[in-house]
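Removed: one protein chain of the complex. Kept in place: all other protein chains.
Chains here go by letter, A, B and C, matching the order in which they are written, and residues are numbered from 1 within each.
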Amino acid sequence: MVKVGIINVTGYAGAELARLLYLHPEAQMACVTGRSAAGKALSQVFPHLWPVDMTVVEELDGVDFAFSALPHAASAEAVAPLVRRGLPVVDISADFRLTDATEYQRWYGVEHPAPDLLPQAVYGLPELHRAAVREARLVANPGCYPTGALLALAPAARAGIIEPDVIIDAKSGVSGAGRSLGLVYHYAEANESVSAYALGGHRHLPEIVQELTRLWPDSAPPRVTFQPHLIPMTRGILTTCYAPLADGGLPAGEGAKAAVRELYEEAYRGEPFVRVAPEPPQTKHTWGNNLCLVYPTVDVRAGRLVVVSCIDNLVKGAAGQAIQNMNLMLGFPETTGLDQPAVYP
Amino acid sequence: MVKVGIINVTGYAGAELARLLYLHPEAQMACVTGRSAAGKALSQVFPHLWPVDMTVVEELDGVDFAFSALPHAASAEAVAPLVRRGLPVVDISADFRLTDATEYQRWYGVEHPAPDLLPQAVYGLPELHRAAVREARLVANPGCYPTGALLALAPAARAGIIEPDVIIDAKSGVSGAGRSLGLVYHYAEANESVSAYALGGHRHLPEIVQELTRLWPDSAPPRVTFQPHLIPMTRGILTTCYAPLADGGLPAGEGAKAAVRELYEEAYRGEPFVRVAPEPPQTKHTWGNNLCLVYPTVDVRAGRLVVVSCIDNLVKGAAGQAIQNMNLMLGFPETTGLDQPAVYP
Amino acid sequence: MVKVGIINVTGYAGAELARLLYLHPEAQMACVTGRSAAGKALSQVFPHLWPVDMTVVEELDGVDFAFSALPHAASAEAVAPLVRRGLPVVDISADFRLTDATEYQRWYGVEHPAPDLLPQAVYGLPELHRAAVREARLVANPGCYPTGALLALAPAARAGIIEPDVIIDAKSGVSGAGRSLGLVYHYAEANESVSAYALGGHRHLPEIVQELTRLWPDSAPPRVTFQPHLIPMTRGILTTCYAPLADGGLPAGEGAKAAVRELYEEAYRGEPFVRVAPEPPQTKHTWGNNLCLVYPTVDVRAGRLVVVSCIDNLVKGAAGQAIQNMNLMLGFPETTGLDQPAVYP
Partner (left out) sequence: MVKVGIINVTGYAGAELARLLYLHPEAQMACVTGRSAAGKALSQVFPHLWPVDMTVVEELDGVDFAFSALPHAASAEAVAPLVRRGLPVVDISADFRLTDATEYQRWYGVEHPAPDLLPQAVYGLPELHRAAVREARLVANPGCYPTGALLALAPAARAGIIEPDVIIDAKSGVSGAGRSLGLVYHYAEANESVSAYALGGHRHLPEIVQELTRLWPDSAPPRVTFQPHLIPMTRGILTTCYAPLADGGLPAGEGAKAAVRELYEEAYRGEPFVRVAPEPPQTKHTWGNNLCLVYPTVDVRAGRLVVVSCIDNLVKGAAGQAIQNMNLMLGFPETTGLDQPAVYP
């Protein structure tokens, strides 16, 4: 059993890590930290974790592996000394996702606390960077939106069947905004309503652009519009991606639909956590598990690729993917502790 | 008082017409029909209409004005004789929205029951066709999705600031699917879930294309992808529209945002039911009233117009707009009976 | 037109007052106050009130009638000088509901700011105290829970058909908790969950006991258990009341059901805002309007009265009832501005 720690267990990502680690046969949750909750029983902070008998502490100690669920900047600061002394770490914050510290500062408004570690950080989307994750000591867990968007677009981008001109329209449940209070997340405000937000540019955009740029056959950054929306549900992200078909990439007419489907099935064959759905999927079919459902099709009239993906923002979009990365880093079978149906209905 | 009838009061659009007509100072609900509910008190079918003392009947009778809330095809059949004998009618179904009977047959799978009436039918989006509505005897009430999409795109299309290459990503509450039962609208299936549907093409697409084509300075039909989504709420549609900026249409850089905002404010100045929102809007702010909130902006990085609109699908997207059309047809002030704040929270 | 003011428009009750006053033909909203929002346009604070062109100010001025939507204690302080100089006031807070200042202090933990005004305050449940409301200068608007509970129990209590031994199990939407943030009202916490709260005693209990005591034929205070619950919806309270049948009050057996129904119909005949529902009601049928639906029946096996009532907590449970009281105080027909169907679905 590997002794695992969670830095800042008190948010939703931290709590979900604790839930999933409880089910993991090879990892033992040995230490959980949290500033405000220090000294309290974990089951007092989170009654749904009642079978876990642990006390929240202030400082991480006695672990062989660490997850950080701290906010950005604070996370890099906490994680840097651990990485430097050789502890393998998955950082759920945004701190090590962007390879360029200047870009980081532009979007997050703070100087990067540990730019020297950026070169060794691996962007932990296993479907794109599995080999690198296996070798990594520091994995940057992708954002929830980039996970859904990249898994929806990667096969098409890599195959060159679309123009580098992409629109990503994402619909997220409210838990994506975390456990901190805010009027827009107040029940009576968020319920029975939908809104678009971050119209000036969301922090997950540079992450999406960075990874799409790596995927594209030619190296110019694609033109990406990413627009997130808040919808009245607790968990789940559905992402709808649109891009014009590249000339000659797919057969003309209705045949394009089968061709794109085949391309995606081929691309994701053998992937344990991506499934090309036979029917347009709904987020409920990924509720609570690490699955990403992808549904590619073509708007034949407009000559456009349309891909829909569904994930649970707290699992494949956060804690589940973090454990998937841990499994790879520690040499466990990738699905260890994560092989579960969704909770439906 | 004008005596008004509702054909097929038993669905959500019919019930909403009854609610709004109850508040209308110049119209008196004189007759409501419904096959299955005939003989029952309206307040038995719809307890929220308890102050209305009426019995549902089989056949329309004794009215000066009629709304039809029948399904397509059935509606044209019921409405045609009324129109032929001179009764002014607003048809909430799709039957008279498309000017081309062949296109109608392609999308609805039935021969048009009254193609001879198509030339006199007016597409009842007052913000685009007010003068024609005033003169019309037969008004085709727009679909809920086209209402949100067209009000979002019209000023930009008309001004020629965007390429005729549009993506419309719409998110609708479940009442848009009507009162007929279906597994996807079963509470336990629809709640805590979001899905894309009609990926092969939604029936509201030809309607959107027809109206956008009329708006565009040049007359070739624009390339339109329209993708609807079902989200877990009862009422409301938020529509997010994307289109590449046309060369020279707007100032470069951040200035484009203010310019597009000004364009929209100018376009909708004086419109009683369209408001250019100062902040990104949410559907809750139109809950139960006839308002359309529009928020135009520019994704400067990608050179794209992004416009968000919000409506209540049962009011501005159906019954409210129908009454707005009636007001115009009968010479009442346009806002009569419709001047209400939204119900919030 | 009477000039009306709202003290503290910035909470949900205040906003709902503004919405309803906009629809009132005899009252003109002339002044709205709010500490934090002072200087802002009302439509900026509450976009759903966009047709209202008013600025929030700090101090009430220039009105002939005032509503206070301040929290308890603050409300009495603000309202006392107004009442003393003769302005008619409806206070939505709890400050003038309890006739006994000691009881007030026990439950609210503060000394009553204006105990001298208590004797002239009238408990503004028009169905119980209509005549007194008409004459009052200071009306204490009932709490949302007492409104639902008292309308459910009053006819039975008054008729003496039940023992003075009552259980009131209430289920409220989240808007009842107001607009102030709190973890239990955070969307991700409140959604898909139900909980009981205030198990040690809710502040609405003494109010219920006070009014039930007045109703009961004999004057000893009844034994009342009142248990509120929070359920995942925005508006609405459903109250289920249970009490043992008194000997000889109703016919034995199944006949008791019709008898109790008749009793309630008789009791509420002519009441404009209480309807004895023919079928078990749902809160949705009162969404947004001032109606209270009451459904009385008998559990014949157990010999118990069971009464269900439904209200919208922000309308009949707060702002709507406040306007109903204003109508009475100012001599308008009681339903002025309130005669609306519910918004359904």
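FYI, a contact is a pair of C-beta atoms (placed from the backbone, for glycine too) under 8 Å apart; a residue touches a chain by one contact, two chains touch by 3 or more.
From a predicted model like this one, the values you see are computed outputs, not experimental measurements.
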| item | value |
| --- | --- |
| Contact residue for the chain not shown (choose from A:12, A:67, A:123 or A:242) | A:12 |
| Which residue of C:276, C:308 or C:328 touches the chain not shown here | C:308 |
| Selected from A:1, A:23, A:110 or A:252 as touching the chain missing from the view | A:23 |
| Interface residues of chain C (partner: the chain not displayed) | 167, 169, 171, 173, 188-189, 191-197, 199-201, 205, 223-225, 227, 229, 231-236, 238, 240, 242, 280-284, 287, 295, 297, 299, 301-304, 306, 308, 345 |
| Touch list for chain A against the chain that is not drawn | 12, 15, 18-19, 22-23, 44, 46-52, 175, 179, 191-192, 234-235, 275, 277-279, 281, 284-289, 291, 293, 339-345 |
| In chain B, positions touching the absent partner | 12, 173-175, 179, 181-183, 185-188, 190-192, 232-234 |
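Just so we're on the same page, only the chains that are shown with their structure count from here on.
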| item | value |
| --- | --- |
| Chain whose averaged C-alpha position falls nearest the assembly-wide average | B |
| Whole-Å separation of chain centres (CA-atom averages), chain A against chain B | 37 |
| Multi-partner residues of chain B (each touching 2 or more other chains) | 191-192, 234-235, 281, 284, 287, 345 |
